[in-house]
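Following this message is one structure expressed as structure tokens.
Yeah, one chain of the complex is gone here, protein chain that is, but the others are all in their spots.
Right, chain A next:
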Amino acid sequence: MFDSIRTLFKDLAPAVDFCSLRFVEEASEQLTVRQNVLQPVSSGIDRGAMITVMHRGGYGYAASSDVTRAGLQDAIARAQAWAEASRGRSVVDYSAIALPRPSGLFESPASPNGKEWSRKDLIDLLMQESHACAIDPRVVDWQASVWSVASSQLYLTVDGGDIAQHFRYLIPGLAATANQGADTQTRSLGGQYNGYCRQGGLEVLEQAGFHGAGRRVAQEALDLLAAPNCPSGSMDLLLMPEQMMLQIHESIGHPLELDRILGDERNFAGTSFVTLDMFGHYQYGANLLNVTYDPTRPEQFASYGWDDDGSPAERTFLIRNGLLERPLGGAVSQARAGMAGVANSRACSWNRPPIDRMANLNIEPGSSRLDEMIRSVERGVLMDTNVSWSIDDSRNKFQFGCEFGRLIEDGELKGIVKNPNYRGISATFWRSLKAVGDQSTFNVMGTPFCGKGEPSQVIRVGHASPACLFGNIDVFGGE
């Protein structure tokens, strides 16, 4: 398909300042077993192309699921018309923006064991984990799933740019719900929104600890039923990677998106408490805080070679020793803001234009072992696995909840607590960072479901993090 698209684009490309074609073809299949019953097996093929035109200072795009000659011709004409209509009325003079002319190939890592997708074997595995969940009549619902996606993308520019990128994603999911009286508790593998999503093949199931997880999560859901509510008060908070991924995402990732800072998202996803003048000198967090945009970790969900404006992706520090250095902004935002960013201009598919998105946004490991961090806590709570998230439109006042908590008293892990929640303010929260876990506490997480943009887009992001300890956090439980 790539070759026929190349030929068509060569034939049809208009005489304009800049024109690109981004073709996406994505095949997926999802298997789910709920309460030992295979749910309707679903698969899909989604293919289409977006034409982008920049001409005489204007900008326009047009996308179509019709990738025949006639379909692309129509898209080119519409993109040109919008570029003409926006000339002199755009938020930026696009003639001042030079997009790259990239060339190359990117591929997700090959599976080390060479195992291929076998529907029958996977259904057997899901059935096995599903049956393993049914350990008690109080376990009232449960399901196990695996979702695979193969995505191929071709990016062409009118001046000869040509990038092919081939991605393979695997997205496991497993959750069990227990009920007793008015209380219902759910425990999951990596969260109910597929936190163990990664690039690669079936090896991701091993990496996620999928085998044997059914019984474990069901038992933990029962344990939560028997547990007291999380206590309330100001105390230490030890966050494990399954919650850290959400903390990073909401209170570092979104505030650092340059398009938010420039105001594009104010009508929908919101603005940011971060302003352009903060970069280079604002102390975002404690000295222990080191945050990277890292598209180079092969197994991580949002690794890639180039973003959707053709900029090459390179690992970059955004926050170093607590100091804010650089925003998450692609080529267009960088030109508008007059500052360096990263290659994160991304679209969720062929039918949405690229905007500034998180990709892999990670906290670098520190030097504290988990037992050392626990020993240092006089009174606190360990929280794991996000279940609730809410933050204001400037990405400042947040409140997050977790599936699972454990008390920490006098340097020792104590009993389980349920409904653990905490709240804080981004601008001060990261300064209360007391310790950053070492490599042994580090895990690679992500989500397929980051929403943003007008028109709206749900995109894949990755967040790797060690366990982190924070001091004097407002913690509370359920009613």
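Methods note: a contact is a pair of C-beta atoms (placed from the backbone, for glycine too) under 8 Å apart; a residue touches a chain by one contact, two chains touch by 3 or more; residues count from 1.
Everything that follows uses one rule, which is that contacts and distances are computed from a predicted model.
Between the listed names "DGQHR domain-containing protein", "Iron ABC transporter permease", "3-methyl-2-oxobutanoate dehydrogenase (2-methylpropanoyl-transferring)" or "TldE/PmbA family protein", the UniProt record for the complex's undisplayed chain reads "TldE/PmbA family protein". Interface note for the absent chain: among A:Ser42, A:Ser234, A:Ser367 or A:Ser440, the touching residue is A:Ser42. Note on the undisplayed chain: of the listed residues A:Ser20, A:Ser64, A:Ser188 or A:Ser368, the one touching it is A:Ser64.
Summary of contacts with the chain left out: across A:Pro102, A:Pro365, A:Gly401 or A:Pro448, the touching residue is A:Gly401.
Within the entire complex, the positions of chain A that touch the omitted partner chain are 37-38, 40-48, 59-68, 70-71, 74-75, 78-79, 82, 85-86, 89-91, 119-120, 123, 140-141, 177, 179, 182-184, 186, 262-264, 266-268, 270-271, 351-353, 355, 388-394, 397, 399, 401, 419, 421, 423, 425, 451, 454-458, 474, 478-479.
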